[in-house]
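Excluded from the complex is one protein chain; the other protein chains are retained at their positions.
Chain nomenclature is as follows: A, B and C, assigned in order of appearance, with residue numbering initiated at 1 for each chain independently.
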Amino acid sequence: MIARLFHFRGGIEPDPHKRESSAAPIRPVPLPPKLIVPLIQGSRGGARTIVTVGDKVLKGQCIGEAEGAGGTAIHAPTSGTVMEIDRYPMAHPSGLASLAIVLEPDGEERWITPEPLDPARASREELLLRIQASGIVGMGGATFPSHIKIGKESRIDTLLINGAECEPWITCDDRLMRERAADIVAGAKILRHLNGARRVLVGIEDNKPEAIAAMTAAAHDAHGKDDSGVDVEIVPIPTRYPAGGEKQLIRVLTGIEIPAGKIASDFGVQCFNVGTAHAVCRALAHGEAMISRIVTVTGNVERPGNYEVLLGTPVHHLFALCGLRPGTDRKLMGGPMMGFTLPSLDAPITKGSNCLIAASPELFPPPPPEQPCIRCGTCARSCPIGLQPFALYWAGRAKRFDDANRYHLFDCIECGCCAYVCPAHIPLVDYFRFAKSEIRARDEEDKAASQARARFEARVARLEREKAEKAARLAAKAAETRASLAAGDAALIAAAQKNQEPA
Amino acid sequence: MSSPHIRQPASVQRIMLTVLLALLPGIAVYIWQIGAAILVNIAIASATALATEAFILKLRKRPLAITLGDGSALVTAWLIALALPCIVPWWLTVLAVLAAIAGAKHLYGGIGQNPFNPAMIAYCSMIVAYPAIMSQWPAPGHTDFAAQFHLILGGSRDIDGITGATALDAMRTGLRNHANVDAILASGTFGFAGGRGWEWLAVGYLLGGGILLARRIIDWRLPLGFIAGLGGTAALFWLISPERFPSPLFHLASGGAMLAAFFIVTDPVTAASTPRGKLIFAAGVGILAWIVRSFGAYPEGIAFGVLLMNICVPWIDRHTQPAIFGQQQETRP
Amino acid sequence: MSYLFVVLSAVLVNNVVFVRILGLCPFMGVSKKRDTALGMGMATTFVLTIASGASYLIDHYLLAPFDLAYLRTLAFIVVIAAIVQITELVIHKTSPLLQQVLGIYLPLITTNCAVLGIPLLSVGLGYGLVESLLFGFGSAAGFTIALLLFAGLRERLEGADVPLPFRGVPIAMMTAGFMSIAFMGFAGLDRFH
Partner (left out) sequence: MLAALTVMTGIALALGAALGYAAVHFKVEGNPIAEQIDALLPQTQCAQCGYPGCKPYAEAVASGEADINLCTPGGDDAARKLAELLGREFKPRGVTVEKTKTVALIDEQTCIGCTLCIQACPVDAIVGSAKQMHTVISRICTGCELCLPPCPVDCIALVEEPRTPQNWRWKYPVTGLKVVA
């Protein structure tokens, strides 16, 4: 048993709004007319396409190989024909386009022959390769490639499975745990097998009693089924946003605080989302690559709920399915705390998309006008990192980026707690995002400048060297000529003297 | 629009309204013990503050409703009225509020951006400019409204008996003349702790401060730091030489100590903002207030203490940044 | 004790900037950033301490014996200007570190009227050599403290929505004025014994 739970600083308790979507079971989605599968779906690199336009592909067939060690493979979500490979708008706050493979489903859903891999028999390398080849990334939203995390060669003491789901409105992990607890537990066991942790803890916020019950039962069923002797332990944790943030969950369950820029593995902890554990189980035990995920569709819609969505399904297809109610003024991807407004409804669902919310002014009132900051410190009390958001705000506002760095801007996880509580209604997170991208751009510029400086100096040095060499060559040649001339002169003089003698 | 898409119902207006409400017990005691003239002063100060703020906002073409409605100008106005003697002529109150709202607040861009506490700028500029008027308070027990109102209208100030020195002033003058603390305290202007009537005023402010603390409008570190700074320094010297230095209780119950502890050093805009910084800031105000009270040329030192510490705030904040997530514990084996 | 009072009085009660209103040019000019303020403060402290001592020696051993008090200002200007120049050259050569810290501020100090004002005041107050040195040092320390605190405030003001006509130097002057009012709180402290 886990001895005690720890607290993290700050945090907020917003209205959960989970009921709307958590009541109905996970439903399938009819095939959309076309699927747009982006090439980049992991945070450490994308895929290189291995199909060409016109190719027929089977469901689950690899259509993009992982590019480099950190790349993430992509697979055909259904059987059909590759229509085009072109730039499409992405589910990203910028709405910018990037490369995607467009697939026209043939409606037959013909699977590629699955090749399950028994974790007990396969070697570690084989398992890691399979996880990468199956395109598995963190499904909590960060899309960090799982094979890199689990492949870390550090001694792992604790494996955490994140079922906290702290953001309001989102219930996809909740439903997944209720309905597919056995697969999650099996996935957790595979992950434990890979990192050799001594204990496995599943943190679930205590506002999800059904999920806790289902997971406890599944963990109980799995008891003694393998020879590891490590059981999966289900730990209810207090409901407090952002308890589901990786670092916050690690803090709550183990008491360890992972500083910014450090990774949990170095502290003997690894944390995976329940969706990721589920995907690992499907990939190894069933040989199914990651081609779908559970997405919560909620907010101002007729039929809110959770859907099993093929990756690449355009967002408008899902909203059409759920029935948008009138009065919807924008659509959010992700939760209300950290999600973003979708610039285009043509954007596809990707591996990290967990929730779609139709927002109306009634459900999500527009923010009241921004007032000046009075440094009341409410934001500092709510910050789970213990930052001073108002200090960062003043620094960002004054464009004093050195100060922003000093006040640990890059430790900010953009959880939104500060903006949520701010009595002056300042969009604090917007200022932080602005400052962060500005600092990043500046660093890039500095790097480019020093590179240019080095290249310029190298060039000047080279040109000078060449000039010097040329001069040396010329000098040598001149000396030679002079020498030969001198020799010639001597001969001439000698000849002249000879000629003089008879006279 | 970007995240977060939900917000807690909270507003600056609500904070300011709570502060005004918390001042009411103090004002009630003021009326009872010192004089109802304070109401006239509050009215003058409030009207001037709102008019000045409206005029400046109009001049800068800024939306009137949000800023004027946030109540911050009223808080400043009330604090000025409570800090000045209630029998100052009306024009002095107007000048003080102008200095605060136009000078200390809006020159820096309005609420939230001023480095100096506006009410204290008002108080200090007035005490520097009009030291004589600023040290005349109603004599203890003389709460006659008509007489006080006459003075506010600008009546002759030479009438003996109506005006008098405060307890702090009396103590200072006494000590300068090498009198003993106990002998000074026996002279009549004093009550059981501070100036007669003033101790009750302190209790009134304390009550209001309790409300603010309970509603989490103010951080407990600020009043605590101030009380510790002022009381602690006073206690130290009082223990060394009780004849030459009055007791910490006297210091805390006299003058504006309690008003400052809960309503002035707690101004979030101009106080230090880190947890440790708040303690240092408030304690600094207390210590400086004691120094100025004991050795300086002015009878009340809190206002100068506040301004001096305001100057130090950027420096304090910079050097008292709290440890953030992951900084407290080092790597685990 | 009286030495301590000389220093304290120079630092706080008669702060060179806020009470004597001397040295405003560098006070406004070099207070935009904290680190430059620190550099300027240190350079001023260095020069002012030396200048006070040197001025005392010149006054006491050259001007006074020949009854040339009316040449004081002239002589002090010459001496201080030369001291600054020599100091700069010496530092440049001998201490790269100090040069890094003080380097670009040293030439600016020649135009700091506090450097002339403090030795003149010190002679007027009838200070001896040690007192002159302490008075120079204390005044410069007061200058440094004022500069540092002011730089902090100005950095904070950068984010403020100051009305357009008041941006930059005007609001800085206002701020200096308010700081001056705050420092008036120390009035009377130096007369208390």
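Quick notes
Just so it is clear, a contact is a pair of C-beta atoms (placed from the backbone, for glycine too) under 8 Å apart; a residue touches a chain by one contact, two chains touch by 3 or more.
Everything quoted here is computed from the prediction, not taken from an experiment.
Within the whole complex, the absent chain has one touching residue among C:10, C:48, C:79 or C:123, and that is C:79. The omitted chain makes contact with just one of the residues A:69, A:96, A:120 or A:474: A:96. The residue touching the chain not shown here, chosen from C:4, C:25 or C:62, is C:62.
Counting over the whole complex, subunit C has residues 58, 62-63, 66-68, 71, 74-75, 78-79, 82, 85-86, 89-90, 92-94, 104, 108, 161 touching the chain that is not drawn.
Although one chain is not displayed, its contacts with subunit A can still be listed: residues 90, 92-94, 96, 98, 369-372, 427, 430-431, 433-434, 436-438, 441, 445, 448-453, 455-460.
Here, only the chains that are shown with their structure count from here on.
If each chain is drawn as a node and touching chains are joined, the picture has every node linked to every other.
Chain centres here are Cα averages; for subunit A and subunit C they lie 56 Å apart. Per-chain CA centroids place subunit B at a distance of 33 Å from subunit C.
Shown for subunit B are the residues that touch two or more other chains, namely 109-110, 113. The multi-chain contact residues of subunit A, meaning those touching 2 or more other chains, are 372. Listed in rising order, the residues of subunit B touching subunit A in the complex are 1-8, 10-12, 14-15, 63, 66-67, 70, 72, 109-113, 219, 268-269, 271, 273-274, 317, 321-329, 331-332.
Residues of subunit A touching subunit C in their complex: 372, 394-395, 397-398, 400, 403.
Interface of subunit C with subunit B (complex): residues 148-150, 152-153, 155-157, 159-163, 166, 171, 174-175, 178-179, 181-189, 192.
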